[in-house]
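Written out below as structure tokens is the structure these notes cover.
Only one protein chain is missing from this complex, and each of the others stays in its spot.
== chain A ==
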Amino acid sequence: MVEHDSSDESVNRRKYLKALTVGAAAGIAGCTGGGGTETESTESGNGNGSGGSTDDTETSGSSSGESWDSQLEVLHGWAGGDGEAAVTALIEAFEEEHPEMDTNFQAVGASANVNLNATILRRLANNNPMSSFANWPGKNLERYSGALMDLEADVWDAEGFKDTMQSRAVELCKFNDKMPAVPIGSHRMNNLFYNTAVFEEAGIDASSLDSVDALLDALETIDQNTDVTPMAQAMVAPWTNLQLWAQILTSQSGVEAYTNFIEGNPDRAAVVEALEALKTINENYITADASSISFTTAGQKVISGKAATIHQGNWVYGMFRADDSFNYKEQWDWIPFPGTEGIYFYHVDSIVAPSNNPSREETIAWQKFVGSKKAQIAFNNPKGSVPLRTDIDPSELTDFLAMTYEDLTDSEAYPPTIAHGLAVTPKTMGACKTAFGDNFMGPFNVEATADALVAAVSE
């Protein structure tokens, strides 16, 4: 995408044409070269990967002191709202730490990391890696299999992160005997956010909601007693249904049923039962425009009192907080998704380093920073997620995040999220989304969706 650096002002037509021709020649060389020898591509693994921002100037052990030779290029998808605020805070803190380093942080925008992932995949496939990129760890790394750097010795062991990070996060950052990622923050998935005024009006005691059936009763009560739509749901994409279904499945049939499902031993009866409940919700209790709105619009409906509740990852907290007249414990409140008390449904954002790295030393310094206390606090407060280090003082976090952080360190079970890359490979996740996309966006076909879901994980 943004591969040119706008340093040269006197770009005349001739230079431009020359650059084009050279680029085109390089392109065709890349095309034809691919079929040649495989050794060629592996040999270029050290330093001068084609088109990287650095040339042959490998750093020769000058990691001490502040002398950096290469540019640190980091791609991330936090292009707006709370994500942008968070990554800006992170970058500022980093530049304070390493003022001498030449850095290039690129936000590759658009929703749900679509462009980011496509850009990363394209550049890695073209053997043109960046220093680091933001992505989910866990099974999601399968996407970049064979092109990841091992940070275990240089970052994890050097900084003692294995002792200071949550053990689950450490496990999720391991991939094929390497540790290519450092976690930056965790969102909790099993949430139910609600508008307190609406719950009061409908006469519902949120703390009594302890099962999916109780939730369905409450939604019915809201529907009967108020003019407000009981639940906001965003169905412009299928992932919201997938994650809500995972919550319902866990709530109804327990963490074990969910774990069995993601591990490839699905219990079809449990899958169907959860789909039935989701169908009831989607057919009766959500806003009519669900099919054309995104989760941010859905969140706005809770803020404006048009919808009573919403299930989402706690990134909507970042959104709620941006509205000064909509405050935690006052206008909105939170309960764990009914029937999932004591469980922290696990989501992790991380910074991943590709192999054949164009700026080895800089990348290591950056990844060390990402795991530091300073970085984790700077990033997570604005983001609405919580640090994965176990030694953070909760008072450094906002009230809601401090509460979430305590749950993060002290829950009974931590099932990994299915809709956000941790639990299953990208291919399986895609198949699960397709299961919902094809059969469950209205009309809601329970049997066909169940078949597709079971087939997706059983493959």
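Points worth noting:
The criterion applied here is as follows: a residue touches a chain if its C-beta (ideal position, glycine included) is under 8 Å from a C-beta of that chain, and two chains touch if they have at least 3 such contacts; residues count from 1.
By our rule, contacts and distances are computed from a predicted model.
As stated in its UniProt record, the chain not included in the shown complex is "Xylose/arabinose import permease protein XacH", which appears among "Xylose/arabinose import permease protein XacH", "Gas vesicle synthesis protein GvpL/GvpF", "Glutamyl-tRNA(Gln) amidotransferase subunit E" or "Cytochrome c oxidase subunit 1". For the chain missing from the display, the contacting residue among A:Pro238, A:Gly313 or A:Pro415 is A:Pro238, taking the whole complex into account.
If you put the hidden chain back, the residue from A:Gly160, A:Gly264, A:Gly342 or A:Gly430 that touches it is A:Gly430.
Of the options A:Tyr144, A:Trp315, A:Trp366 or A:Phe400, the residue whose C-beta touches the omitted chain is A:Tyr144.
What chain A contributes to its contact with the hidden chain is residues 17, 20-21, 24-25, 27-28, 31, 34-35, 38, 41, 110-112, 114, 117-118, 121-122, 124-125, 143-147, 235-238, 287-294, 426-427, 430, 433-434, 437-438, 441-442.
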